[in-house]
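Could you have a look at this structure, given as structure tokens, before my questions?
One chain of protein is taken out of this complex; the other chains stay put.
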Amino acid sequence: MLKTKEICVTAIEPATLRSAAPSVWTRLRRRKLALIGLALIALTFFGAIFAPWLTPYEPNDQMFDGLTLQGAPMPPGAQFPLGTDLLGRDLLTRILYGARTSLIIGLVANGVALVIGTLIGITAGYFRGFIGSALMRLTDLMMAFPALLLAICLAAIFQPSLWIVALVIATVNWVQTARVIYTETSSLSQREFIAAEKTLGAGHLRILFRHILPHLVPMIIVWGTLGISTTVLLEATLSYLGVGVQPPTPSWGNIIFENQTYFQAAPWLVFFPGLAIVILALAFNLVGDALRDVLDPTQRGQDQ
Amino acid sequence: MINFLGRRLLQSAMILLGVSFITFALLYLLPSDPVRQIAGRSATAQTVANIREQLGLDQPFIVQYWRYLMDLLQFDLGRSYLQKTEVSALIAARLPATLLLMVGAISAELVLGLGMGIIAALRRGTTTDNTLMIASFIGVSAPQFVVGLLLLYVFAVQLGWFPIGGYGTFGHLVLPALTLGILGSGWYSRMMRSSMIDVLRQDFIRTAHAKGLSRARVLLRHALPNAILPVIAMIGIDIGIFMGGIVIVESVFGWPGIGQLAWQAIQRVDIPIIMGVTLVSACAIVLGNLVADIATLFADPRIKVR
Amino acid sequence: MAAMQTSPAAQPAGAKPVLTVDGLSISVRTEQGMMPLVQDLSFALHKGRTLAIAGESGSGKSLTSLAIMGLLPPPAVRVTGGAINFDGQDLTKLAEGKLKQLRGNRIAMIFQEPMTALNPVMRIGAQLIEAIRAHEDVSKAEARKRALEAVRAVRLTEPERRLQQYPHELSGGMRQRVVIAMAIALRPDILIADEPTTALDVTVQREVLDLLRDLARDMNTALILITHDMGVVAEMADDVLVMQRGRMVEHASVRKLFSNPDQPYTRQLLAAVPRMGQGHGAHPDKDAEPLVSLREARVAYDLHGGLLGRVVQRVHAVEAVSFDIHPGETFALVGESGCGKSTIARALAGLVPHSGEIRFQGKPLGNDAATRKQISRELQMVFQDPMAALNGRMTAGDLVREPLVIHGVGTAASRREKAAALFARVGLGKDALDRYPHEFSGGQRQRICIARALALDPKLIIADESVSALDVSVQATVLDLLAELKREMGMSYLFISHDMAVVENIADRVAVMYLGQIVEMGTGAQVFGDPRHPYTQRLIEAVPHADPDRVLPARVLAASDPPSPVRAVGDPPDIVTLDDVGGGHLVARS
Partner (left out) sequence: DGHSDMDPNAKSGGNITITYKDDVATLDPAIGYDWQNWSMIKSLYDGLMDYAPGTTDLRPGLAESYEISDDGKVFTFKLREGVKFHNGREMTAEDVKYSLDRVTNPKTQSPGAGFFASIAGFDAISNGETETLEGVKVIDPLTVEITLSRPDATFLHVMGLNFAAVVAKEAVEEAGADFGKTAMGTGAFKLGEWTIGQRLVFEKNEDYWREGLPYLDSVTFEVGQEPIVALLRLQNGEVDVPGDGIPPAKFQEVMNDPEQAARVVEGGQLHTGYITLNTKMPPFDNADVRRAVNMAINKERITQVINGRAVPATQPLPPSMPGYTEGYEGYAYDPEQAKEMLAEAGFADGFETELYVMNTDPNPRIAQAIQQDLSKIGIDASIQSLAQASVIAAGGEEDQAPMIWSGGMAWIADFPDASNFYGPILGCAGAVQGGWNWSWYCNEEVDAMATEADSMTDPDAAEARLQKWSDVYMKIMEDAPWVPVFNEQRYTMKSERMGGADALYVDPVSIPVNYDYVYVNDVQ
């Protein structure tokens, strides 16, 4: 019979003869697209934080020379790089300041929704039984309930403000995530390695967070990044319905909604904030995609 | 199957009950007085009190809800406060249009989204893939009002391919369905892409190739039916998402659906209409989920009806 | 190790080979450049003859066959040298369109995994018909007729109904036969079968092997059979090609190889083959208190239905099973697929609820969290499929430390030490600690599982088909390790396997299960030496022997659906009674 040590040498597969893995950051850094994404995110934050130093104008200053005599907004030009809005305010300034609101909505509200959805989905998918079906019935109920109506009612019952809006968005936006995570978790918890963990005596929390959650990361990334656009626009819808962030506070979404009927007369009013939303969501998606690959051990060694 | 349907219908009824209660409660808490709206500006206090009593709005919340529920059981959705018409008649007149739009939109998003997703999966990592990714994000981020008007302007006004809004023929349906579909297609393409990548890695694809099938056949007969399974479940969720977009799209295209009815009702706090539309849309969503489940059942023989 | 080519056995004079492989090299593109996976491989294939390719896991057997099919996984893996000549053309240079016409038609392949090789959402019939119509311009009805013929040829019962079924409605053996039917439907010149029986239990394996042999003979097909089971090689092959690390080690006729292997590696391989009749087996120490004892243990899975989800049917997976496992004993469970072996293991591990009594160290097994956690220190399980049982997102080191962390044993530093020690123990290097499960070979993964099971120094290890998927040499190592641990630490095993030879080699006592019940139980010598129950006899008969000269027992080939443990509520199965036929050898009364 063979001796253990010999087998050890012969059994190493050629493809696994690799040096120890570099850190997540190092590997992320090797990806050009991820870097572009990170740069765009950094730029957005920079713009939001340093807005007062980046523009000579005030976000709410309705300038006399910001409108034509007929009351039309100014197109992009030397004085106003991205043009002015219908009240003669500088659009660039408003987009910079608006990033603050939109980042809070797109990241915080969306993030909270993602966390709630994930927690509910993962719990329901793992525990089945009474807790599971109770949570899923709640999800079904929430799904059948028009989110917009709930948002309108909640926001109307409370006084509208940025944080209320964020809260409302978080309460209505977790549903789809929960549903999808639930399905995924149900099938994951049937996998054998979960049974294996149970025989090791692992507690539920450990199984949920150490073993199931990491497998959900790709899905969470997809929903999280697409959710950025959705929530930013939902905030705008709410503002448009008068239950959102109150004017004159700018947000990317409400700049679009305020001006969307003018998109032919003054396309810049819709184009630039829309571009900002797409870029933000895309940037997070680029980083997310890369992160997903980097975190997935089966993808190691595949980076350029 | 009968049992399965029975159980699902029972569950759905519970969900609808829940929706009706929550909506009723929220509308009750809403800080605006429907009676004042009905009575008009010149109304005397007496008139206001009379109307309040007639509508039963002076009753405690629970009594009001109970009455509503009892009427509901007889399929009576009440009468609009402001239009005085039966809510069921108003909804019935508009529902077919909305359903049609929904079907059109879902078809559009499936065709667009699945197409884009499949191509992206096949061309993974290439410029095509990246372009499609950007397109998905633009689709998800673009305001529907602008998309709708843009489509209308280009395809109806400039090119004259479609009528400028309205309802009736297939031509009328294309642009509004597309407007809604563009939003959903972003989601679908992202999901389809990852699902497709998973499926293409599987053994039976290799088997199919080993049989000497053409690439197209492997893709359409083997990969697609499997990759689409996780996507079907989304269609149920979708209907809920569309409910928001429908308000805008219907108004841009003059589409006579319930979105506009709902919108006006919300503006005017016409509670019976809001309740009715909410319940109908909840029905649609519940039904959509049911249809998605049944479709999954048919599409995936492994799932047993229990 | 230099590859040495020994001359193959005498070939039919003058016959031109249907396929020749000349100096084939296959490489994968990695960060470090092209990494060779298969190097300089040459062989020839003749009509009506069977070539077996054997060798360790990861030696390039599957890749070679994929290369012949032109189905190497793009874009990373490519043919980098040599030629594959078939019908006057070099397959490696053929355009995809031309290859497509050969695939399935002239060269067919049966893939390694029968469970996943079929499209789950397409009817069997459609999958067959499609294959036929891809190559021959025939009507649907005609293709259907041909498909039916193929299904009959692989001796599936109720062929008409099978065509209407979906893959999941068939058992593993039946699925494998469908795959074979698909491969032979067009009467290919060459049939490649990649581990066609690994996933099957012995009785089904027997049927599939017989079938392949008959088909090859009847159709005069050249067969390439890839397997790690030397028993299968001995029974089936005319010629054998042994591979190791991407290179051919030896190429000889089957008799020559078994009787007089040239290469040391071949010799190692043959030596590692477990053979029937080498078993020892011991009587249990009746006085010591049993570690585990089952009394009338039952597990039933409820099948729900109806408006209120009432239980309408029950799967009687385990029915009134009683046995003891004593400290230091290896107790084996054998039986065909679906007879309830894993269910017993799962019940013991607390993964499914049971009725009846299961005691561990004298204490009844409850379902409360505290006792479960306590028991999990003493009782560990090694699962059938190591890849599935390991969380792919954790490093091997983390995985092995996991039980220590869960039970709060030691400090971070001491755990790291312990993990390294365990790895050394199971023959894995320190560098393995930081790698992820997919970066190991199957055997190495199984060793990680074992290391993990050992981390808490348990009293009992449940090994559910833990060695079935390993090639013989790795299998031998693992079995050695288990034996060593038993000697050193007095560990007990519940060993589940369908490989009779392995069981006979390591088990002290054996129980044979059929339809959820034990039909025969005794020491290894009692059960294997003197099988009394007809089912036991059938099982033992089906085992392939690594001896090409053995005359195969005559068998009536009839594919039968396995009996079902699914019964209506309130209709429990009959309970068999076990009689002691002497020396603790229990046999069901028939």
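Read from first to last, the chains carry the letters A, B and C; within each, the first residue is number 1.
Just so it is clear, a contact is a pair of C-beta atoms (placed from the backbone, for glycine too) under 8 Å apart; a residue touches a chain by one contact, two chains touch by 3 or more.
Source: prediction; values computed, not measured.
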Partner chains on view for the chain not depicted: A, B
Among B:Q54, B:S107 or B:T126, the residue in touch with the chain that has been omitted: B:Q54
Touch criterion as defined above, residue of B:S189, B:Q260 or B:T296 at the omitted chain: B:Q260
Sole residue of B:V19, B:L77, B:L90 or B:I235 that reaches the chain not shown, by the stated touch rule: B:L90
For subunit B, the residues touching the chain missing from this view: 30-34, 36-48, 50-51, 54, 79, 82-86, 89-90, 93-94, 97, 149, 152-153, 156-157, 164-167, 250-257, 260-261, 264, 266-269
In subunit A, positions touching the absent partner: 60-62, 67, 69-72, 86-87, 152, 156, 159-160, 239-243, 246-248, 258, 261-262, 264-265
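What we mean here is this: only the chains that are shown with their structure count from here on.
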Rounded Å distance, subunit A centre to subunit B centre (Cα mean): 23
Chain centre separation (subunit B, subunit C; CA means) in Å: 49
Residues of subunit B touching subunit A in the complex: 11, 14-16, 18-19, 22-23, 26-27, 29-32, 130, 133-134, 137-138, 140-143, 145-146, 149-150, 153, 186-187, 190-191, 194, 230, 233, 236-237, 240-241, 243-244, 247, 266, 274, 278, 281-282, 285-286, 289
Touching residues (chain side subunit C, partner subunit B) in the complex: 69, 71, 100-105, 108-109, 111, 113, 116-122, 130-131, 134-135, 166, 168-169, 179, 182, 303-309
Interfacial residue positions of subunit A with respect to subunit C in the complex: 1-2, 4-5, 7-8, 10-16, 18, 20-21, 191-193, 195-203, 206, 211, 214-215, 295-298, 300-301
